[in-house]
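A single protein chain has been omitted; all remaining protein chains appear in their positions.
Here is chain A:
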């Protein structure tokens, strides 16, 4: 069992938790993720490591309740425990493992969408701690959905914020903001890291391709074990099948088949919709009536 030592609501729909897991806190590197299982009845869900504190033995996760398991996790309070918390999983980010001299040559821009800000943070923090400058773009639908802004500002050289409705920062999406930075503010980048919803990563990659900027994305397919034993998370990169949990989760964004990846994300949409409804209605809804929108 793994204790929740801190819980914070970052905005109306995103939560942060520090979980006591000393071995994971000690070994996790930026780019890696963990798998959490709420209860003995729970499913295993992957969440990216947003920060670690090896001294305190804690690992920070940030998540947005979108389905039954994340809604349930959001109801856990400080002091309560989750059944499993395993990791770190996946390969660390290349920026962390590559030769330092090579990294120094990179003019890096991180592009984060919504809750994707959380997995971007440890990479920017690592760059900062190792003396590398980088720019960060954070985008969200509106001002309320921007998270970790102050934390990010403390480690990024430049932080640019955009909102779809213009309620804060640049009005527009991250792709438009990137275009503005390059074309109007004459920024130069030769390495981009894009993390957010699959559709956002797809379009950001189309943009960076246009500017000929090598781009890394962190994929978030369906996972079960997270250790390479099932292939639920397989994605097609450069025409080859890869397991995101062991070969990734970071891949060359210009080689990822996003349409295929998005189709696979929707495999359990019906089952998940039923379960979300069941959770919200206290497990009294059994589905199958065919009249619920959630069933579709």
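Note that in this section a residue touches a chain if its C-beta (ideal position, glycine included) is under 8 Å from a C-beta of that chain, and two chains touch if they have at least 3 such contacts; residues count from 1.
We take it that contacts and distances are computed from a predicted model.
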item	value
Chain not displayed: protein name in its UniProt record ("Na(+)/H(+) antiporter subunit B", "Pyruvate dehydrogenase E1 component subunit alpha", "Glutamate synthase (NADPH/NADH) small chain" or "tRNA 2-thiouridine synthesizing protein E")	"Glutamate synthase (NADPH/NADH) small chain"
Residue among A:154, A:199 or A:241 that touches the chain left out of view	A:241
Residue among A:106, A:191 or A:264 touching the omitted chain	A:264
Candidates A:68, A:124, A:182 or A:256 - the one touching the absent chain	A:68
Those residues of chain A which, in the complete complex, touch the missing chain	23-24, 27, 37-38, 41-44, 68-69, 83-89, 224-225, 227-232, 234-236, 241, 246, 260, 263-264, 266-268, 271-272, 275, 286
